[in-house]
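Removed from the display is one protein chain of the complex; every other protein chain stays in position.
Order as written gives the chain letters A and B; numbering starts at 1 within each chain.
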Amino acid sequence: MNTAAQHLQEQFDTSRQQIKAAKLGMWTFLATEVVLFGALFCAYAFYRYVFPQGYALASKHTDFALGTIETAILLTSSLTMALAIRATRLAQRKATVYFLAATAILGAAFIGIHATEYLQEWHEHLWPGKHFDESLRGVNGTEMFFTLYYVMTCLHGLHVTIGIGVLVVLAVLSFRGRFTAGYYTPLELGGLYWHLVDIVWIFLYPLFYLVSRT
Amino acid sequence: MTQARTAMARSYLSDGTTIRSWLTTSDHKRIAIMFSIAITAFFFIGGLAATLIRIELATPQGDVVSAETYNKLFTLHGIVMVWFFLIPSIPTTLGNFLLPIMVGARDLAFPRLNLASLYIYILGGIFTIVTVIAGGVDTGWTFYTPYSTMFSNSYVLLAAAGVFIVGFSSIFTGLNFIVTVHTMRAPGMTWFRLPLFVWAMYSTSIVMVLATPVLAMTLALIGIERIAGIGFFDPALGGDPVLFQHLFWFYSHPAVYIMVLPAMGVVSEIITCFARKRIFGYRFMVYAIAAIAVIGFLVWGHHMFVAGESMYAGLVFSLLSFLVAVPSAIKVFNWTATLYKGSISFDAPMLYALGFVGLFLIGGLTGLFLAATAVDVHLTQTYFVVAHFHYIMVGGAVMAYLGGIHYWWPKITGKLYREGIAQAAAVLMFFGFNLTFFPQFLLGYLGMPRRYHEYADRFQMLNVLSSAGAVVLALAYLIPLTYFTWSLFRGERAPANPWRATGLEWTIPSPPPTHNFTHTPQISDEPYAYAPDSRE
Partner (left out) sequence: MNDQAANGFDFSVPAASTIAPPIDALFYTLVALSLAVTIVIICCILYFCIKYRRGNAVDRTDSEVKSLKLEDTWIAVPLVLFFALFCWAAVLYARIFTPPPNTLDIFVVGKQWMWKVEHAAGRQEIDALHVPVGVPVRLVMTSQDVIHSFFVPAFRLKQDVLPGRYTALWFQATKPGVYPLSCTEYCGTDHSRMGGAVVVMSQEDYQRWASEKPPAAQEPKP
């Protein structure tokens, strides 16, 4: 039998205390993530205010269809993540592993699609720097838009990649029976992280794909 | 489990004596000791740079070091003193050691994260030292763009990487403290029974956790701009250098409160103990700490009154800067009132604490000069600013740190130090400090800009005074190093509570056992249950 009590570390008095600490720790960590992205969102807003035309023009060049598909994929992955936790609660080990694997695969699909998007943009001369499209360069702010687009989506992609790693570890641990209906804190924390990554994307999507498409 | 039981009785210092037992420990007390050694080393590196700066400035000509070297010296000095000494100083040493004990816990919530914080700090430190060995960095501690991204020929990336890395050490420590204070308090330890030191650590941690990621991001953007030539801040690339300043100060102003709040916590502990009084207005002190932490996030623009921000922005930031000074005023008044009808003794920790109050007062009041927009237009980027922040950071925070080290030394090491020489060092430090930095207020008003390798002849007299003071100050800093070393080897054994102080840390043996408490303490009173002997 696997209970929370067996995982009690010596600095804690009770498992409840330990679980509470772990969750609060995770939430605090998520707060730092929000501020980290927040700095970039501020930079985005600042330059959007300075260069409204440049932003409007540049955002027409991002791939609306792919962006929308990516959004759908990530949203689905949040659902499968939630289902994985539900399955653990119901003591369905196999289902847990399947749902975790599905989440990881969706995450990987997201990364894959985004990579093709980057590649496509490379051919369209949308990467800032020497290769940047000459006609776009003429309008102030287009290059800044793409600079921010790459920095923010890459940072987000990095988070997704780390999240996939976490999911794989969690899936292996679930497979080995480390989690039970009575003890699944790591799973819950992993889930929180995954949802945050998802939420960040929900903000990125309109900022980069929808600016001038409304 | 049985192993743990036997370890309970043994002091944390004798529980394993191999180097490995130290380097792999998860005991918050041992981690605190290792942090304090690393931080002291960096203080002396920063101090060495300051010594060279003051030697160069003894004469108006740039005759001791070249202009490049001088610029690298004050950059190194600022980076090391801020990120590798003062920000981690009180939290990672006294905070690490005392916070769990003060809330009645056996350790921090995440002991291994705490150890990780130490190693990250050291990694960041290695980057900084490598920067110096490679040839140094010359941007000033503020890394202003576009100089740092496009024009400087020095090792900006290495230096920024060091600061970037050490930021994570701050974040991990802060996160650990927040969770510990929330979840690990002993039964009966309600929020309003927490010692003010714990409140200070808690607020500091929140600021660390919410401000540091912005610094990390900003430095990362500098890195990208410098490596890839993709613009964020360089106008030649469509960016705006003022945005960099906003992002930098959004972190760095809260960071100055990261440096001073812990000091305020230490001083509250010391003044109550040596005046044998409850703190005056405990709740106001708590609210003041919280208010400083919160409003501190809203004043960053006061560093940019002439930098090209709009007039209205300047006015808003000015008003908020005055507002953030009010809680500091409350604290100063409450400390003073705590002395009323106390039974005051003047042991070394108390001398440091009183020194803190006086010097913080002067540093804070001159902060008001700088918050007053029109006056700042004249004073900004002059030695007046340099004097302002050294009064708070060296006169205030470093004094408080040393006071705290003296106060808890018997608890931490189990040894006593020699009182007489400690008092003498404290007094010497106070005078040396004022001699070093007071003339700089005058220099600033007279118009001597900061970060100057050479200066006009008319400023020499005051600079000589300042350099002379720096010598006294350096000597005063070396004295504690000697008597503390002496105390470690030859000092008398300390009793559990040499100061007859209240507080959980004084109820356990000196030095404390590995798991701090043999059984979880019960708390039933407010902190600082001192009563002056009505007639003594």
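The working rule: contacts are C-beta pairs under 8 Å (C-beta built on N, C-alpha and C of every residue); 3 or more make two chains touch, one makes a residue touch a chain.
In this text, all values refer to a predicted model and were calculated from it rather than measured experimentally.
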Query raised in the report: Where does the absent chain touch, in terms of which shown chains it meets?
Result: B
Query raised in the report: Pick from B:44, B:369 or B:438: which residue touches the chain that isn't shown?
Result: B:369
Query raised in the report: Any idea which of B:423, B:460 or B:507 touches the chain not displayed?
Result: B:460
Requested in this report: Just name the one of B:51, B:114, B:131 or B:380 that touches the chain not displayed here.
Outcome: B:380
Query raised in the report: Which residue among B:23, B:326 or B:488 touches the omitted chain?
Result: B:326
**Report entry** Residue of B:126, B:228 or B:306 touching the missing chain in the full complex
**Finding:** B:306
Query raised in the report: Please identify, in ascending order, the residues of subunit B that touch the omitted chain?
Result: 62, 67-68, 71, 138-140, 144, 146-147, 150-152, 235-236, 240-242, 275-278, 280-281, 284, 305-308, 311, 314-315, 318-319, 322-323, 325-326, 329-330, 332-334, 336-337, 339-346, 354, 357-358, 361-362, 365-366, 368-369, 371-375, 377-378, 380-382, 442, 445-447, 449-462, 464, 531-536
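Here is the rule we go by: only the chains that are shown with their structure count from here on.
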Query raised in the report: Counting in whole Å, what is the centre-to-centre distance of subunit A and subunit B, each centre being its mean C-alpha position?
Result: 35
**Report entry** Residue ranges of subunit A in contact with subunit B within the complex
**Finding:** 9-13, 17, 20-21, 24-25, 28-29, 31-33, 35-36, 38-40, 42-43, 46-47, 50, 128-129, 140-141, 143-144, 147, 151
Query - subunit B to subunit A touching residues, read off their complex - result: 4, 100, 105-111, 171, 175-176, 178-180, 182-184, 209-214, 216-218, 221, 224, 228-232, 237-240, 243, 247, 250, 515, 520
